Each structure stands twice: as C-alpha cells, then as structure tokens.
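Submitted below is the structure of interest, expressed as structure tokens.
Note that this complex is displayed minus one protein chain, with the remaining chains in position.
Up next, subunit A:
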Amino acid sequence: MIIQIILSFFLLFALSRVILQVRNAKISIGAFLFWASLFIFALSGVLDPRLTSYAAQVLGIGRGSDVVIYISIALIFYLIFRLSISLEETRREITELVRKIALEQPLTKYPPGKRKANK
C-alpha cells in the first residue's frame, strides 16, 4: 500500500535524524533510546499491522488503530509537559543571566550612563 511506503520512508528519515543527533551529542543517550524505540515500534506497526492488533488484544482495546491513537495522545501530552518544563528551565537560565548582569552593576546616578560596581 502507498501509505505504508510513505510512512515507512518518513519513519526511517526520523530514525536517521535521531541517530545523527546522538552522534553529534545533541541529545542524551536516554533521549536517543526513547525516540529510537518509539520510531522502531511505529515502523514495525506500519510494516506489519498485525503487531498493533496483537497489542490491542493484550490491552483489551477493540482495534489496532485505536491502540495507536490512544498511545499517541498519551505520548503527546507527556511530551508537551516535558517541553513546558524544559522551556521553563531555559527561561530560568536567561533570568539568572539577566539578574547576574543587573546585580553586578547597580545604577546610582542620573543620567544612567555610568555604572557603579556592587560593593
């Protein structure tokens, strides 16, 4: 089927990106394992749909495609949560930097051209 070929190419492409990212040390080993297993599992499901039907049977869900949707939604929620946390971390780091610069040079005179080091 055409959809199987398109999805397989897309998932192989995604997998190659993950491998490239870990080789360039852009992601941790943990993140690599997580994303690689996710794409390999998805690829196996695309190539052999019986796998998702088996998973549906084990989990007590009617159809294989439903399992994929449920798991995808749960994963997306989890990833948004993780993304929010990491965004907060980045914001915090920027604030730390802004604070450090601000406290090193409090302003005491008008016009505020000259700055005085904190004692």
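Remarks
As a convention for this text, contacts are C-beta pairs under 8 Å (C-beta built on N, C-alpha and C of every residue); 3 or more make two chains touch, one makes a residue touch a chain; residues count from 1.
Rule of thumb we're sticking to: contacts and distances are computed from a predicted model.
Between the names "Beta-ketoacyl synthase", "ABC-type branched-chain amino acid transport system", "Glycosyltransferase 2-like domain-containing protein" or "Xanthine dehydrogenase family protein molybdopterin-binding subunit", the one given in UniProt for the chain missing from this structure view is "Glycosyltransferase 2-like domain-containing protein". Only one of A:26, A:63 or A:99 touches the chain withheld from this view, namely A:99.
Considering the whole complex, the residue from A:5, A:40, A:59 or A:85 that touches the absent chain is A:85. By the touch criterion stated above, the residues of subunit A touching the omitted chain are 84-85, 88, 91-92, 94-95, 98-99, 101-103, 106-112, 118.
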